[in-house]
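Of the protein chains in this complex, one is absent; all others appear in place.
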Amino acid sequence: MIGTALDLVVVALLVAAALAAVGARGLFAGVVFFVGYGVFVAIAWLRLDAIDVALAEAAIGAGLTGVLLLGAVGHLTRAGAGAPPRRPAIPLALACAGISVMLGWAVLSLPDAPGLQAPVAAALPGSGSTNPVTSVLLNFRAFDTLLESIVLLAVLVGVWALAPDAAWGGRPGLVQRVRPDGVLAGFGRLLPPLGLLVGVYLVWAGTKQPGGAFQGGTVLAAVWLLASMAGVARAPRVTSLILRAALVAGPVLFLAVGMAGALGGSFLGLRPDWAAALVLTIEVGLTLSIASALALLVLGPPERPA
Amino acid sequence: MMAADILTGVLVLLGVAGFFAGSVGLLRFPDTHSRLHALTKADNLGLGLIAFGLAFQAEGVADILKLALIWGLAILAAGTAAQLVARSALEERAPAEEDAP
Partner (left out) sequence: MIPSATLFGLAGAALVGIGLYGFLAHAHLLRRLLSFNVLGSGVFLMFGAAAWRSPWIGADAVPHALIITGIVVKLAGSALAIALLVQLARATRRAALPEDEGRPP
């Protein structure tokens, strides 16, 4: 009973925050509502017993996406770019409400089919992890995760391709002007050690509990972004070999393990007796790549002359 | 009902009152700096009371330490953010005041 009441409160906040984010009068207010909305989505995932998803949503959906949108608001304001106002469109609103109603009806008529818990639970021993989500990501559906890590690289190439010629080889993002003895610089020095610990712990714990390369990598990316915004650490040049090695470490390790599996009979198949070590190896490589790719995506293309 | 449960209930309710006061201040106070004042003080106190109340439900020392860590980090982040917002509000206000007679 009290659980349903809590669910209803979360649902109400979720829908209200979404309406505010989409309908806010100002762009900045919309973005702020969107960040709050992301936190409510993460709470919804907690209520659905999807702790791995809640961690990813809080870190990526609310955190990094929020930074990305706020940065974009700043860029657009500096460029003096405007747009015509929203069209008041009652037929459009009615049509969208109709789509929602139909989707809601589809949700209510979902059949009580058995899920994939039983096959996942049966295959869990020997998969290299006791967290089913990690087993699915790195073993049972490893192909998805491999391609996803390559998608991140492809997108980063796309973002970097927008750099002006003169800036190529420079450092990504804008110059941060921070007072060296100020509050932000102090915060930027205080938090990274703790953030590093949390990020690494999330990766390590991911094979047994909720967590893993995506959640841990996002925390590490956030630490990097904070240090860069606080002027404590400079972003590396886009031509840096170390940076590029970190970016491709995950996909390369993943592919290498996959090819070794192919020699043993199945591409991306993990031998049960080695699976634990292999899963951890892939996780560590993926964490490096995900952390650096996400941070660089948020920083944007290099803009200052090299 | 155990004494610990009652303590939790009372402290969490007090914490909620703190958040409520902070939110009223945010909505009612006239300018950025007094709003920040309401938000940071009342909300940090509210979060502290809630964390303190929940500590009575914790299963071990580790859980209590985690609650304390969450409170500490939230205070740190809120304090830093408040400083940055206040400074940027000052910088935005300064030219307008120079124009005033």
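Letters A and B mark the chains as written, and numbering starts fresh at 1 in each.
The criterion applied here is as follows: contacts are C-beta pairs under 8 Å (C-beta built on N, C-alpha and C of every residue); 3 or more make two chains touch, one makes a residue touch a chain.
Computed from a predicted structure; not experimentally measured.
A.B. asks: Which of the chains on display does the removed chain touch in the whole complex?
C.D. replies: Result: the unshown chain touches A.
A.B. asks: From the list A:72, A:175, A:197 or A:277, pick the residue that touches the absent chain.
C.D. replies: Touches the omitted chain: A:72.
A.B. asks: Using the document's definition of touch, tell me which of A:135, A:207 or A:287 contacts the absent chain.
C.D. replies: Touching the chain that is not displayed is residue A:135.
A.B. asks: Would you indicate which residue among A:21, A:219 or A:288 is in contact with the undisplayed chain?
C.D. replies: Missing-chain contact among the listed residues: A:21.
A.B. asks: Taking the full complex into account, what residues of chain A touch the chain not shown?
C.D. replies: 1, 3-4, 7-8, 10-11, 14-15, 18-19, 21-23, 27, 30-31, 34, 37-38, 41, 44-45, 47-50, 52-53, 56-57, 60-61, 64-65, 68-69, 71-73, 75-76, 79-87, 89, 92-93, 96-97, 99-101, 103-104, 106-108, 110, 112-118, 120-121, 132-133, 135-137, 140-141, 144-145, 148, 151-152, 155, 158-159, 162, 214, 290, 294, 297-298, 300-301
Everything that follows uses one rule, which is that only the chains that are shown with their structure count from here on.
A.B. asks: Quick one: report the Å distance separating chain A from chain B, using the average Cα coordinate of each chain.
C.D. replies: The answer is 27 Å.
A.B. asks: Which residues, counting only chain B, touch chain A once they are in their complex?
C.D. replies: Touching chain A from chain B are residues 73, 76-77, 79-80, 83-84.
A.B. asks: Using the touch definition up top, name the residues of chain A that touch chain B in the complex.
C.D. replies: Checking each residue of chain A against chain B gives 183-184, 186-187, 190-191, 194.
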